[in-house]
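What you see is the complex with one protein chain gone and the rest in place.
And then chain A:
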């Protein structure tokens, strides 16, 4: 009388997820663009022989090949004669580093606070909710501007400031997700089976709120990249001569009317990166929680 399963064995949740992922066009687009940008960032030295810092005033303001420029510099050169493709490729490193590291810092802070608040409720929840409210009351751009202005702009300062400012959404979402999971019976069962608190949090809560975490992670990563560009544009982010897409836009703004490609190229790159990250986030949400899709 052994209960054997029927012939069509249902697939595991992971297999089902992979199947949905392969059918999701937005997710595939986002992932491909992201992968391309990451590869460019990693292999930048192999993709261009030019040094992004090396100035050459004899070859300044060359337009890209498409606009009739010099084939040696296929994306042209900037006002100081630096190769624009080299700066774009190395700039991807800055944008991605800022996006990923700032999101990791935020995720760590927000996740910890959110899960603790959701799991314990009561006073812990009250304190965390207060912290979230305090954080939400601060305008991110203004605070970032102020801090960077005080401490001086550098990659590390920008990353830490953004990392310390973007955890609110993680905390809010994970708090409510954890509350939901916490009320389920498998948590009670684990408690009754003598599981320690850290074990319950890591083994039972975290995997079941992971999909929310990944989605917010992508959103905040895009957010951080945009904020870095904005700070750099205002001259308070990464300092020249570091190649950064925001800085490139900022440096190109004086030429906006005459050499518009100086702004268009990093602008388009930024647009596609952020779009790709967001589409990836949406895709992951659809794929991991298909019931939430409308």
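The definition used in the following text is that a contact is a pair of C-beta atoms (placed from the backbone, for glycine too) under 8 Å apart; a residue touches a chain by one contact, two chains touch by 3 or more; residues count from 1.
Note that in this section contacts and distances are computed from a predicted model.
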| item | value |
| --- | --- |
| Protein name, per the UniProt record, of whichever chain is missing from view ("Glutathione import ATP-binding protein GsiA", "5-methyltetrahydrofolate--homocysteine methyltransferase", "Copper resistance protein CopA" or "Heme exporter protein C") | "Glutathione import ATP-binding protein GsiA" |
| Sole residue of A:100, A:190 or A:255 that reaches the chain not shown, by the stated touch rule | A:190 |
| Residue touching the undisplayed chain, where the options are A:168, A:204 or A:259 | A:204 |
| For chain A, the residues touching the chain missing from this view | 1-5, 8-13, 184-186, 188-196, 199, 203-204, 207-208, 210 |
